[in-house]
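A short worksheet on the structure shown next.
Shown here: the complex without one of its protein chains, the others still in place.
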Amino acid sequence: MSEKEMADDLVTDEQNSQIIRKTLVKKLIAFIQLYALYIIIFGELGPGGGFQGGVILGSSIIIYILIFGLEEGRKRISQKASDLFSSTGALIYGGVGLLAILFGGHFLQYSALPLGEPAVANHYGIMAVEIGIGITVAATMIILFCEMIGRD
Amino acid sequence: MMEFILAKYNYWIYVIIMMIGFYAVIAKSNLIKKIIGLSVFQTSVFLLFISIGKVDGGTVPIYQGTEAVYINPLPHVLILTAIVVGVSVTAVAFALVVNIYREYGTIEENAILEMIKHDD
Partner (left out) sequence: MTEHLPVLVIIIPLVLALIAPVAGRLNRIYSWAIALLATLFSFVGSVLLLHQVMYSGTISYWMGGWEPPWGIEYVIDYFSGFVLVIVSFLAVAVTIFARKSVADEIDEKKIPAFYGVYLLFIVGLMGMIVTGDIFNLYVFLEISSLTGYALVAMGKRRKAPLAGFRYLVIGTVGATFILLGIGYLYIATGTLNMADLGARLPGLFNSKLVITAFAFFAIGFSIKIALFPLHTWLPDAYTYAPSAVSALMASTGTKVGAYSFIRIIFTVFGVQVFLNQWVSVPYFFLIIASVAMLVGSILAIAQTNIKKMLAYSSVSQIGYIILGVALMNPIGLQGGLLHIFNHALMKCALFMSVGCIAYKTGITNIADLKGLGFKKPYSMVAFTAGALSMIGIPLTVGFVSKWYLAMGSLENGMWYLIPVIVISSVLMLVYFWRVIDNIFFKAGDAVKMPATPASMLIPTVVVAALCLVFGTLAFIPVNITGKAVLLLFG
């Protein structure tokens, strides 16, 4: 092959490997996030829970930022959005607790919420709290990662 | 004497891990290595906590409907919280190291102390 053809081969090899990584990540992110949601919701019946699922959820966005670059990642989830989400999850936690006070129980007494029998209300209360924790942890992981790589 | 060591082999492992972490915190001069040592140090404490929850012949602590011996789930819950705390400490430590690097241009503690001596 002539030199020009060999150089062209090298360039397309680089783009090919990037294409492999980018396609792989695009296909994988949905499964990673589904797995993360599974771990958050089924945390009371098996290993898992809010924190673990939140970390996996955050890492799905982090792998997107790693492969596609910080600007691409910022288009998907802006700085304002991640700051807002990190406060929202913890506010859900505090909100559920204060809601329990409003319905006559003690703080975080899920059985006082009017969602059916005390055991069922307990179940829903714990699930709401876990989802809140998951959102906060995911947003915090994204904020930490973007801060660490975003400056020189 | 040998039974004393062999029967409690897990505690000996935790002590060794803790001392490795503590040595890294004290003796290494690179700040990142200090953070790693701190993390190893905390991990050994977590392992100790989890190991005390084991009950002989116990099964997973999810209600099986019948009379069964369950392992103690409380230490697991405590350690989940402590792991989150450990992750937060590591995150804050790394943020501080990034700031130190921007100020001084190096993350070797000996070099930083040299630079400070000429400051004030």
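Structural remarks
Each chain gets a letter, A and B, in the order it is written, and its residues are counted from 1.
As a convention for this text, a residue touches a chain if its C-beta (ideal position, glycine included) is under 8 Å from a C-beta of that chain, and two chains touch if they have at least 3 such contacts.
All figures in this text were calculated on a predicted structure; none of them were measured in a lab.
From the options A:66, A:108 or A:127, the residue with contact to the unseen chain in the full assembly is A:108.
Although one chain is not displayed, its contacts with chain A can still be listed: residues 80, 83-84, 87, 90-91, 94-95, 97-98, 101, 105-112. Hidden from this view is one chain, which touches chain B at 22, 25, 31, 34, 38, 41-42, 45, 48-49, 52, 75, 78, 81-82, 85, 88-89, 92-93, 95-97, 99-100, 103-104, 112, 116, 119-120.
As a convention for this text, only the chains that are shown with their structure count from here on.
Remark: chain A and chain B have CA centroids separated by 25 Å (rounded to whole angstrom). Chain A meets chain B in the complex at residues 45-46, 49, 51, 144, 147-148, 151. If you check the complex, the residues on chain B that touch chain A are 62, 80, 83-84, 91, 94-95, 98, 102.
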